[in-house]
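The complex appears here minus one protein chain, its other protein chains still in place.
Per-chain numbering from 1; labels A, B and C assigned in written order.
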Amino acid sequence: MIKVRFFAMLKGIAGTETKEYGITAPIKMENLKEIIKKDFPSLSQYIDSRSLLISVNQEFATKDTLIKDGDEVGILPPFSGG
Amino acid sequence: MIKVRFFAMLKGIAGTETKEYGITAPIKMENLKEIIKKDFPSLSQYIDSRSLLISVNQEFATKDTLIKDGDEVGILPPFSGG
Amino acid sequence: MSELVFIQREEFSVEDVIATVKAASKGIGAVAVFLGCARDFSKGEEITGLDFEHYPGMAENRLKDIRSRALGNFNIIEMAIAHRTGPIDIGEDIVLIAAASAHRNDAFMACEWAITELKRTTPIWKRETTKKGEVWVSENP
Partner (left out) sequence: MSELVFIQREEFSVEDVIATVKAASKGIGAVAVFLGCARDFSKGEEITGLDFEHYPGMAENRLKDIRSRALGNFNIIEMAIAHRTGPIDIGEDIVLIAAASAHRNDAFMACEWAITELKRTTPIWKRETTKKGEVWVSENP
């Protein structure tokens, strides 16, 4: 099971804060993104945006990062703190 | 009468905080400096220093500033506030 | 005494955070502080309130990382970073960064770098309440 967390505006657009996926083998970030886009079509434009950042276990990830069972994935829209 | 005020280290070297001079006509700053140097030989090197600033009535003065009866002259060693 | 890096809902005390930083060393001669506050307009729009969301755990770790890198890359003695989360009224403080050094240039440089880095790398999001409703801010100047 991996846990995907949506933040800020994405939470509202997805209509949920979290979504869990059962996976049998580690998958690449880019594959997970395709799965999320299929589940949440309204998030597509945000997930494809160059300004989106993704974290795995609270560290910044790249498109090649492998996601394993038990990982927490954060879908992070552009920050606006400070 | 003009009142000359010494500050910080110059006060200690001059041995006084103030010195008054009676003048009959306005004099230029450079002339006043000569008078002070004659009165306080130990101040000479400080008064000739390029880093010395002089005020007249609490405004910065130049060597051409005219000093008149009633003026207050400040002999200001390099600042070290802040 | 405050911690050196924290995110909290309550207002923080600027005085306490500075005191915590100054307590690091008697060799501190300069503290540069950046204080970000909730202003009542944004891009010409009237703002009546703010609400911040952060990624708990990750946001705190990003702030700790900024502090560590500031201590490593600038000639500073200590740095504190505080950020609010949750609802914030106009005029209230949002973020505080205090950088302490022997000489002032180092403190200013580290403080300016840290607030820019915070905005760039810390998972915190701002929602503004305007007349048109509540709007998530998606750009960060």
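Annotations for the structure displayed:
Please note the rule applied: a residue touches a chain if its C-beta (ideal position, glycine included) is under 8 Å from a C-beta of that chain, and two chains touch if they have at least 3 such contacts.
The shown structure was predicted, so the numbers you read here are calculated from the model rather than taken from an experiment.
Put simply, the missing chain touches B, C once the whole complex is considered. Residue in contact with the omitted chain (choice from C:V5, C:A59, C:M79 or C:I115): C:I115.
Screening C:V5, C:A32, C:A80 or C:V137 for touch with the missing chain picks out C:A32.
Taking the whole complex into account, chain C touches the unshown chain at residues 13-15, 18, 22, 26-41, 90-91, 102-104, 107-108, 111-112, 115, 141. For chain B, the residues in touch with the chain missing from this view are 5, 7-9, 12, 51, 53, 55, 58-59, 74, 76-82.
Everything that follows uses one rule, which is that only the chains that are shown with their structure count from here on.
Chain C has its Cα centroid 26 Å from the Cα centroid of chain A.
If each chain is reduced to the centroid of its CA atoms, chain B and chain C end up 48 Å from each other.
Centre-to-centre separation between chain A and chain B, using Cα means, comes to 73 Å.
Residues of chain B in contact with two or more other chains: none. The set of chain C residues that touch two or more partner chains is empty.
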